[in-house]
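Here it is, the structure in full.
Omission of a single protein chain aside, the complex is shown with its protein chains in their original locations.
For chain A:
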């Protein structure tokens, strides 16, 4: 199983954060999110259904807001029930 990773951390102001978020929502709308690092590309196809979670924490004056999207590319196998029915003939 290959693992691909993309990692980006930065300091931004409200304006530039908005730009990044807009760029991500645009990608979702277009159906694929492209992430590149040093020319290496990672493409994530957007699914019809994705898990979307928002977590927030406030502790000792430190704020943390995490937005997470997760989904699987492996589709459940749906077999035609009729063709898979076993028949024994004599």
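Rule of thumb we're sticking to: contacts are C-beta pairs under 8 Å (C-beta built on N, C-alpha and C of every residue); 3 or more make two chains touch, one makes a residue touch a chain; residues count from 1.
Criterion: contacts and distances are computed from a predicted model.
The subunit not displayed here is recorded in UniProt as "Phosphotransferase", chosen from "CRISPR-associated endonuclease Cas1", "Phosphotransferase", "Extracellular solute-binding protein" or "Electron transfer flavoprotein subunit alpha".
Where chain A meets the chain that is not shown, the touching residues are 6, 8-13, 16, 19-20, 23-24, 26-27, 33-39.
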